[in-house]
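As you look at this complex, bear in mind that one protein chain is not there, while each of the others sits in place.
Then we have subunit A:
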Amino acid sequence: MAAGFKTAEPLEYHRSFLKENCRPDGRELGEFRTTTLNIGSISTADGSALVKIGNTTVMCGIKAELANPAVEVPSRGYIVPNVDLPPLCSSRFRPGPPGEQAQAASQFIADVIESSEVIQTEDLCIVKGKLCWVLYCDIMCLDYDGNVLDACLIALLAALKNVRLPEVTFSEDSEVPKVSLENRRGLTIHKHPVGASFAVFDDSIMIVDPTAEEETLSTAIITVVMDEEKHLCALHKPGGTSLSGEKLQDCINRTTIRHKEVHKLINKVIQSVKTPE
């Protein structure tokens, strides 16, 4: 009976739960799904992480390459993020060139990297005007069940913390870089941006961490990204129904709590990886 009701009237089905301040999967309105994190999962990448928020699974691999810095900014390296939503992860994505959602997600991640200054691109310069690192951050969704932006951000941050760059020596006369793979060092992470997404139901009810189904039924989605100094790095709301200042404040307050949770999770996972060695 319930299954039929859900298929025939999905919005009414969700409303009947929201009326009782809970959701079809048993969560409260302000509750995130269980978040799990695994780092260093890809041995061939320079840094990697796998994040699961409920069923949503996102993988991030970081590949470092040597390149010439741009002439306009000779003392900076590059960070090139890319979000891929392949047909594998959900039936809503078709094969072929990346769709609007994937492109918008890539732009969002690029904006957050730039706004938060998680890594200063000056740190990626090896020899001014001659040699620098390019970090290709490829983020791929393996299972799409909503809230992919939050998952992407956690995966990116954890993968960046996992990066071990080899030491490069550059001889001035021969102009040939020498890479010593034995000596590796991590990146300096300046800020820790963490996101929290909210979906708005019926113009008034706000739920946190929406599933794919909740995302399609909701009237607006908002993503807030915050760093550890409580500075906002992004307030991304691509349209949808309007929200008042108080509702925005509620979202920001929830993001502050979420930041602490995720920060603790990342530190715990990094610690657990270090101890066995």
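Here is the rule we go by: a residue touches a chain if its C-beta (ideal position, glycine included) is under 8 Å from a C-beta of that chain, and two chains touch if they have at least 3 such contacts; residues count from 1.
To be clear about the criterion, contacts and distances are computed from a predicted model.
Entry comment: the absent subunit's protein name, as recorded by UniProt, is "Exosome complex component RRP46", drawn from "Exosome complex component RRP46", "Large ribosomal subunit protein mL64", "Replication factor C subunit 3" or "TBC1 domain family member 19 isoform X1".
From the set A:S16, A:T36, A:N55 or A:S242, the residue in touch with the chain omitted from the display is A:S242, counting the whole complex. Looking at A:E20, A:E72, A:E100 or A:E172, the residue that reaches the missing chain in the full complex is A:E100. The chain not shown here is touched by just one of A:E31, A:D84, A:D111 or A:D143, and that residue is A:D111. Subunit A meets the missing chain through residues 100-101, 103-104, 106-108, 110-111, 114-117, 219-220, 222, 227, 230-245, 248-249, 252.
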